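Structure below; questions to follow.
Entry: chain A
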Amino acid sequence: MIKKMINKSASKSPWLFHINTGSCNGCDIEIVACLTPRYDAERFGFKLAGSPRHADILVVSGPITVQSRDRLIRTIEQTPDPKCVVSVGSCPKSGNVFKGSYGIDGPLDKYVHVDVSVAGCTPKPEAIMEGLYKAAQILEKKREAMSK
Partner candidate 1 sequence: MMIYNYIACILLIVLGLYTVCTQKNLLKTIIGLGITDYGINLLIVSSGFNDGGSVPIYQMSDLLNGVSSQFFVDPVPQALTLTSIVIGACVNAMALAIVVMIKKKYGSINVDDVRRLKG
Partner candidate 2 sequence: MIILQYLFYILIFPGALFTIAAGLLLAGIDRKVIAHMQKRIGPPVAQPVYDFFKLLGKETIIPATANRAAYLIAPVVSFVSLCIVMLFIPILGFRAIGGAADMIVILYLITIPGAALIVGGAASGSPFAGIGISREMVTMMAYELPLVIILLTVAKKVGGDMLIFDLGIVSAYQAQAGSLITEWSMIPAAVAMLLVIPAEIGTQPFDVAEAENEICEGPLVEYSGSPLALFKLSINMKMIIMTGLFTALFFGGIRTGFVITDLIVFVLISTAVMLVCITTTHAITARLKIEHLFKFYWTVVAGLALVSAVLVWIGL
């Protein structure tokens, strides 16, 4: 019974940790907009965590710059399982307008399996919300797989 409760809770209380890997700040503003009264991501239990040790969903925005690459990998490693990685905006997915730059070492899925990608430059808060919600469902599946 406890197991069932834990598995069910995994999708109901996803805590976010936001990593900016060289984003232009456009996506970051939109992610913060999700938490505002208008969109209110807390409805679904989303909460910004202070440390990756507490986080379930890692929200990555921005093309992966060379400077931020090691930090990104380290932070992802430090997050306990089960965890999801969500890329917000086109940059982590493809590099967007920065593609081919000497300072960019993307895309994100070179380093880690990306569970949900929210495309757009910048994606609307609604889209981000949906992406996060999907990630929460994936979390539950991951937890179920882990508890077997």
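Criterion applied: all candidates are chains of the complex that A comes from, given by their letters.
What to note about this one:
Convention: contacts are C-beta pairs under 8 Å (C-beta built on N, C-alpha and C of every residue); 3 or more make two chains touch, one makes a residue touch a chain; residues count from 1.
Worth saying up front: this structure is predicted, and the values here are computed from it rather than measured.
Between chain A and the candidates 1 or 2, touch in this complex occurs only with 2. On chain A, the positions that touch candidate 2 within their shared complex are 2, 5-10, 12-14, 37, 40, 42-45, 48-51, 53-54, 56, 78, 80-82, 143, 146-147.
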